[in-house]
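A protein chain is absent from this complex, but the other protein chains hold their places.
Lettered A, B and C in written order, each chain numbered from 1.
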């Protein structure tokens, strides 16, 4: 240990090179000790992890010093009627924000009492959009024409890099001399960003070499990855999924302690008019909370919560109750790759019956997306209900009832 | 154990009620066993946590069954010249996405070689915007007039609920009969959502009782919390902070393996033009990645990555190099409350010298915000550099150089 | 004539220089003849204008060759209950789109039958936001600090250029090294863009000279002029005004041939959910149509229809009917300057009782804004009603009623 610390201090050993000389666990221990020594801060809790670090150090995280532990609570059971998810599920929610699990749990009860959430997937495709520079707008048009005329060659180039991914669409957009080519892939059970990036690189090289376009960046932000963007809301990215449930008046009254008209008004003034007035792309109450908690529990990329937050919640008055829905236009999820293989995260996926690749391929990721949508519905119901109940209580108070 | 499981199965004991009968650790164990039994999935890794669950079960997570462990790597040292953060820092990044830590690390090296990142905070305030219903637009105007004329009474009501928070601003906006009153508070070292919600409730009740406005929801989405929204980009939410660094040509060439003009072009076509073309509110490469990793490591609310993703990255050509900056209009962070007290997370904050309340109050959260901005700058530099280097390599190849 | 044409052809006389040698009317005639000769197209109708061209050639339009004539129809009477507009008005609508006047007219009848439209102004200020370059983020912060600390000096500089305008607010925003300073002025009866630009120039020079900021452009697009922008929706630009009307069930049935629930549903699915799904900043049916027609009739700047289109329409179910409202966050209008002095346009303003400066100053522009809002309300009511009636008709048909 001392020897390593000495070499690290002298600079003759690089912090990131420890794994070349030591097993991952040892390397993390030495690195942590080094950080403790230069910072003067003891890091025992970070070091008290119990996950397998060999794989983690190779696949998930460089310069490993340990782990943080994010508490996991369960909400449920939640009854889901999807095309892939059918049955009753306990949702593992990794969160440090008190009241979130309790809130989702209440939403789950409401949904169960109503007979379960209906869920459907509307679109499924992971995207990557390289940006090319053209010399002028005429060249830009020629590049677009090339892409339009050579879709099968481009697909062949892209798919040569992957045994799973299928190129399912190409959309070009132009801003002067910048040409963005948005590739969309079916990535089966993977979230698919890496697969798609590698495949797009191959396709992009072909386009560049055939058209003289200069490839500026493999991601030109028209993808759009991890930034809030209307394009994802409109054209989808990852899975586009909607969940809904019909709540009879009695249920709204008994469980949510409010009434249909109030629920509808809260949703209208808050989620629709309020978001409009704020220039928001998210027309929901707190979809990001549920998505973040499920994503961290299940080893998803947490920066994709950004895309997830583009959700729309609706409350339709119907005879005898309300129909409440959430639509997630852009939900990038996967059940293989990323953090899905780390033991606790893997167990969370197992708990939902979606760990690893599905049979047929893609069915696990789709089932997972359906469950998430139902979970978001539970979260929305619970918060809207709470807001409505308070509002109703206030109204009663004011009226002396 | 068996007895509890039996009662849970029979429904005579509720899953969430276990803590009423058992210590938190036991309760989690029983609950986990129950979930294992109904799901048929073993959850040993989720149960193999080492954090103190007493506090966690009370404050952070209901229906606790254990924890997931998110690997933490360090990037750095990163030299920061802020008003609160001054010196050298190792960034703890909790992530499962391979290559992220390495990438940020390279950005840190670049910044260090350039003499450090300059950082400044431009605004600081946590917001909450209740929505009220007016009977008509005349009533709506009267409500707005009341608020404008009674700021000190409203502030007094709001601040009666908190010993830390200060009401620093009120902005009204109206859409027909919906009146949104956006309160902004200085919340010192807390991220402040709870404080602000409680204070806003008091202020909202005053407004309602004085004007006859019906309080529809304590959050009317004009806040805007955890949804991408232009209002946060424009008016700020949490800390508004910018970081920048001047990179001499030699440094761009030696470390980033590209050149100033290429860096500027990549940023222009990708982060500015590309995001514009995608209808995006985020004009950056991958700010959300760094923010998510730091947030999870440091016990922040991960759904706030949504606000963080509204970052703008710029690359200005200057004589002899480039000045690269990132601006985060909306960064909700805190060093007390939420998940900041869980041991590993607390250690991450300690590593940055920002655990707990600062002296003076607010200085820890501000220091933390400055470090995050510098970290995002490192991430942007690294990715833009990598894209630029590939582009340059391709250009050289094409030109036979 | 021949002589002038000859010189124009030879290039010894510039097309724009004709007014230096000829009275405006003659100059226009010669110029038109020249254009006819080089294009081979006869332009008699363009030449058959009857407006005074002397003033027009000096103030409104260079290189004059004549005029187009835009048909004006009237809708009304429309009863308006504002703070400035009180009474009954006929709206002059300049349009070439058949059915528009008829549609607005039907909306006016509905409003009149309901007792008139209530209108209120919520904000009033024209903005201009120069952009400065700072050397780095520290300098950027210093510039912002200077502005915050020297508001009265800046106001004095700005107001030294105008006898009417008052600086009412300054807001800074920063993106790295770009500093945007958004000045807001009360411009009384003028739309005020020119006044504000001149005043901002003076203020900007002061800021530049005191801080070393480089003034890049007098308009830095944070104003935001004639581009759709969330900042105008959120912070206002021009007049922010809302109009509303309570429609009893009988009225909805008799005049609009639909019912309250249908109106509410059409508005919800189209104006709220539809616009949300399209990534729109306009949550209305066709506000731009009415604004364009009134703007062209009344000599306003028609490019400001862009700002006008940021309207939100709401339909609230209330006991016994619906309350329908429109809110125009950003309506730049004036009753002096621009095209307001051209005779037919002036008459249109007179018809509304708002020609020229008001007493007190500002009252004409505000009255005008109130009437426009009521006009937009009429337009929205009529179109929503028509959609609702068709929908209802279809529903009846389907049900065999």
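One rule holds for everything that comes next: a residue touches a chain if its C-beta (ideal position, glycine included) is under 8 Å from a C-beta of that chain, and two chains touch if they have at least 3 such contacts.
This structure is a prediction, so every number in the text was calculated from the model and none was measured.
Asks: Looking at B:218, B:272 or B:322, which residue reaches the missing chain?
Replies: B:272
Asks: Where the complex has a chain not shown, which of B:109, B:173, B:221 or B:314 is the residue touching it?
Replies: Within the whole complex, the residue contacting the unshown chain is B:314.
Asks: So which bits of chain C touch the chain we can't see?
Replies: Per the touch rule, chain C residues meeting the hidden chain are 15-16, 31, 35, 38-39, 41-46, 48-51, 53, 56-75, 77, 90, 92-102, 105, 129, 131, 133, 173, 175-176, 178, 180, 208, 214-232, 234, 265-266, 269-271, 273-289, 291-292, 296-297, 299, 301-303, 305-306, 309-310, 338-339, 342-348, 350-351, 387, 390-391, 394-395.
Asks: Using the document's contact rule, name the residues of chain B that touch the chain not shown here.
Replies: 230, 233-234, 261, 268, 272-273, 275-279, 281, 283, 312, 314, 317
Asks: Given the full complex, what residues of chain A touch the hidden partner chain?
Replies: Against the left-out chain, chain A lists 118-120, 122, 133, 135-138, 140-141, 144, 172-178, 230-231, 233-235, 240, 242-244, 246, 279, 312-314, 316, 323, 325-327, 329.
Throughout what follows, only the chains that are shown with their structure count from here on.
Asks: Name the residues of chain B that each touch 2 or more other chains.
Replies: Answer for chain B, listing residues that touch two or more other chains: 133, 173, 175-176, 178, 230-231, 234, 279.
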